[in-house]
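Could you have a look at this structure, given as structure tokens, before my questions?
Omission of a single protein chain aside, the complex is shown with its protein chains in their original locations.
Should a chain be cited, it is by its letter among A, B, C, D and E, assigned in written order, with residues numbered from 1 in that chain.
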Amino acid sequence: MATTKLWTDEEVAGDPRVKAVFDDIRATRQSDFVNNFWRALANQPALLERTWSSIKKVMIEPGTLDPLTKELIYIAVSTVNSCSYCVHSHTAAARAKGLTEEQHGEFLAVVAMASETNALANALQIPVDPEFNVG
Amino acid sequence: MATTKLWTDEEVAGDPRVKAVFDDIRATRQSDFVNNFWRALANQPALLERTWSSIKKVMIEPGTLDPLTKELIYIAVSTVNSCSYCVHSHTAAARAKGLTEEQHGEFLAVVAMASETNALANALQIPVDPEFNVG
Amino acid sequence: MATTKLWTDEEVAGDPRVKAVFDDIRATRQSDFVNNFWRALANQPALLERTWSSIKKVMIEPGTLDPLTKELIYIAVSTVNSCSYCVHSHTAAARAKGLTEEQHGEFLAVVAMASETNALANALQIPVDPEFNVG
Amino acid sequence: MATTKLWTDEEVAGDPRVKAVFDDIRATRQSDFVNNFWRALANQPALLERTWSSIKKVMIEPGTLDPLTKELIYIAVSTVNSCSYCVHSHTAAARAKGLTEEQHGEFLAVVAMASETNALANALQIPVDPEFNVG
Amino acid sequence: MATTKLWTDEEVAGDPRVKAVFDDIRATRQSDFVNNFWRALANQPALLERTWSSIKKVMIEPGTLDPLTKELIYIAVSTVNSCSYCVHSHTAAARAKGLTEEQHGEFLAVVAMASETNALANALQIPVDPEFNVG
Partner (left out) sequence: MATTKLWTDEEVAGDPRVKAVFDDIRATRQSDFVNNFWRALANQPALLERTWSSIKKVMIEPGTLDPLTKELIYIAVSTVNSCSYCVHSHTAAARAKGLTEEQHGEFLAVVAMASETNALANALQIPVDPEFNVG
């Protein structure tokens, strides 16, 4: 099921703008596999280009957070947003970047704990302590 | 505003079960400051004990994820759950654990990027690639 | 702060359609107090009428679930949707219907537990057991 | 998978109250196809009647917003609520009302952009400018 | 699809720590059936133990809220969190605890009504009436 068409490699080859992004995905990741997310976005070339450009900058360019930490933050967001596709793809990405079973267990415990205390704080509508204010 | 009473130190002192948890919070954190979250939970001693016990195990006991990474995962979850209290308290905690402005910027970029692609994947209802399946 | 005007009693008195709903709210609840929710909806008479009519049918008409149980379900939904207004107003309503501190504590524990296991099930993308299927 | 039974046309024919709603759905939409949403609600005749009556008033009766704009707002809400069923059914409805691929692309870009800035504003807990207050 | 392995009974039998939890689940529920949620958590023994221990305390130990009410609160939370697995498993649990079709209809009406008014209150950013404040 999907609400849009997924582009095959043949269709991608016939559209230079889409092909340029797919070529860059393959080159950047050093893999021939291009997952369905990009095949769905191919229907919207401008969105495809902008999204891939942001992903490269945010997730791939080196910075002060290591790549695995970024993936864990990504999965945390995707879990709460209940994005099945994103949880699957980024858990696979985290494993490919070395996530161990033990780290996954600790990650799950933090996500569960945060969800639990979020519910408590929202149900009790606890006022923010002035000590936490920065603005 | 709140939907429950916040306990003062005097009230805490009068309830041995609540006092024991507050004493342990102060001893564990080596600080006299106890934030409103615990003052609200004090109305429910069993819940207070269980929540503090889990927080200690999940967030404080050493493991394979470092303390700052855990805080970032916590803030990511709290942001998507729109828990104002939790975002404030854990951003303060992350700063106390050394979060730099540059790391905060990269964290924000990942949370924003994940939210954006979650929306795209959910709007397009993209089918999960079989390559991502583990179960 | 608000994104719309809140109607005063004087303004309500000047609009027969809005006044009819406010009169019915006061008569049904046997109280002169009309909370801000209705004062904000007064800008949209058709929406005001439809929403009050549904609330009366769903929350006030007797049925097989008792009024307090309905309030707890309402607060649970409002907590997860992070609706500060609704959590405040329906926790007050639940208290007015007899919610004890002990029941509130058990309610909070269930909401927290569900949030925690929701996060785990969504992070692990656990397939539904065929035993749970009804459709 | 489902948590409730889906009514077949034969079952619908045997229940006058449910049949009346199904007849009206078919007459209003000028189509024999009745989708699973209504077949699931058929288990709860009062809820079925109220929901269909609201949908007719809100989505079908002419007003100041055009039908396609209403569908886009509907899909936006359903996307963030991660309602797979609703995203599928209302994207199909939007296409039936003339949504072009280009409009879909712009819609997706707005939904993604809003999700991104929502995450940033919630993570930073930015105070609302007094200029935006109306209430 | 899943992002983690589901343990078979053979695998469970080979790990004493996991086996102890599974034995207790079977004894407590007086049923040989152990659902996928626990088979997925088996990869993380500490998390498995803590989660089962909390579930027993929160959902099974007698208290002031009856077991069916707790299940309805659980399903309400799971619905808003869009946790397909949890909605399925707890609706089945509620049915096993005696949920009638009529009660289910009223539950659905309350969940729908709360979702509707949550959206209105959040879109209008209605200020909380001081009458609702407890803190």
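To be clear about the criterion, contacts are C-beta pairs under 8 Å (C-beta built on N, C-alpha and C of every residue); 3 or more make two chains touch, one makes a residue touch a chain.
All of these numbers come straight from a predicted model, not from anything done at the bench.
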Exercise. Which listed residue (A:V12, A:I25 or A:V128) would be found touching the missing chain in the intact complex?
Worked result: A:V128
Exercise. In the complete assembly, which of A:T3, A:S78 or A:T91 touches the absent chain?
Worked result: A:T3
Exercise. List the chain E residues touching the unshown chain?
Worked result: 75, 79-80, 82, 84, 87-88, 91, 108, 111-120, 122-125
Exercise. Going by the touch rule given at the top, which residues of chain B touch the chain that is not shown?
Worked result: 80, 82, 84, 87-88, 91-92, 101, 104-105, 108-109, 112, 119, 125-127
Exercise. What chain D residues would touch the chain not displayed?
Worked result: 1-4, 6, 33, 35-37, 40-41, 47, 51, 54-55, 57-59, 63-65, 69-70, 72-74, 76-86, 88-92, 100, 102-103, 106-107, 109-111, 113-129, 131-134
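Here, only the chains that are shown with their structure count from here on.
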Exercise. Which chains make contact with chain A and with chain D at once?
Worked result: B, C, E
Exercise. Among the chain pairs A-D, A-C or B-D, which one reproduces the interface of A-E, with more than half of its contact pairs identical by residue number?
Worked result: A-D
Problem set entry | chain B and chain C, separation of their C-alpha mean positions in angstrom | 27
For this session: Identify all positions of chain D at which a residue touches two or more other chains, and write them in rising order.
Result: 1, 3-4, 50, 80, 82, 84, 87-88, 91, 108, 112, 119, 125, 135
Exercise. With chains as vertices joined when they touch, what's the shape: line, ring, star, complete or other?
Worked result: complete
